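Omission of a single protein chain aside, the complex is shown with its protein chains in their original locations.
Right after this comes chain A.
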Amino acid sequence: MVQVFAVPVFFICFRECLETSIIVSVLLAFLKQTLGPERDAAVYKKLVKQVWWGVILGLLICVIIGGGMIGAFYGVGKNTFNGTEDIWEGIFGIIAASIISLMGAALLRVSKLQDKWRVKLAKSLETSDQARGNARGRFKKWAEKYAMFLLPFITVLREGLEAVIFIGGVGLGMPATAFPLAVFCGLGAGCLVGYFIYRGGNRASLQLFLIISTCFLYLVAAGLFSRAVWFLENNKWNHIVGGDASEVGSGAGSYDIRQSVWHVNCCNPQLGGGGGWGIFNSLFGWTNSATYGSVLSYNLYWLSVIIAFAVMGYKEKKGSWPFRKTKQVVEEQGSELGCQPSGDITGDSREIKKDESEVISTNIREILEIPE
């Protein structure tokens, strides 16, 4: 069985494909909900194509790089990534967690901005490339236009490279015949789950779907962040013992007892692809050997998310950041003092709406770097 189906490779592919297809399916479902084939077919189709192009191109580059790397492994005869594997995982994880965190907030305010989104996206797609503006301006415009391409492209690239590196480390001892079926099944299972998430999104109301999928996303991001910090600590431990600590398995010596918060000798998501624990690790950041770093980073991540969302929600409700006054209050005072005729109430609500949408579009702007 091991000869034709490498279980660790299956789990690695499943895990990485799962993360990717979650993100891609959320994007596609979002596109379907906001633009929908009934509303703006051309724009919708274009954006969907962008998403898929992003996925395919990312996959292609991964396969090329992966093939190159695996070829180099076997050619050069040594695992060049052995020493830096953990640093790669750590940095990738932090970047990925950041991307997901920033993207997730935006998706929750989508229904308010449907029109604005549609107009903006349609306008930027129809606008031909303009020669004016410096390289940075042009890049920004280009990035905004192809946001739906870039996001899945970068995601697939990142996940795919992670998978390649990990497979490279895990699979060197296995016969080549064990790979194809495991990879195929892993990718297939990941896509299937992603598809169900996508389909599920259409039936429920958009916002409920968005809430659930965003919660899911943030769980993944929290786990990723914690995992990334864990990898960086593990890298430090490897240097202390002068070798690969995982060679001693899950037991004593594979972890730094000074940093350990809990350690059980079973349930290791890193060994042999991890099995079910690998999925648990991927979704929730479970590790059998937690350190102060990984536990603290997990909790601090959630703390930051709580504070960020609470502040954003507060600002939307009250119209100001906590502890700061708004323009609206000043206007109100000004108009009261100055006894100017103003259609105050409508003026105010317009101001409020303007501020709110400014806030939200500022958020989106920051994410996508669209100049005002």
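Observations on the structure shown:
Everything that follows uses one rule, which is that a residue touches a chain if its C-beta (ideal position, glycine included) is under 8 Å from a C-beta of that chain, and two chains touch if they have at least 3 such contacts; residues count from 1.
In this section, contacts and distances are computed from a predicted model.
One chain of this complex is left out of the view, and of "50S ribosomal protein L20", "Presenilin", "Multicopper oxidase" or "Proteasome subunit alpha type", the protein name its UniProt record gives is "Multicopper oxidase". Per the touch definition above, the residue from A:41, A:56 or A:261 contacting the chain not shown is A:261. Here the missing chain is touched by one residue of A:14, A:44, A:179 or A:218, and it is A:218. Hidden from this view is one chain, which touches chain A at 104, 108-109, 111-112, 207, 210-211, 214-215, 218-219, 222, 240-241, 248, 251-254, 256-258, 261-265, 284, 290, 295, 298-299, 302-303, 305-306, 309-310, 312-313, 316-317.
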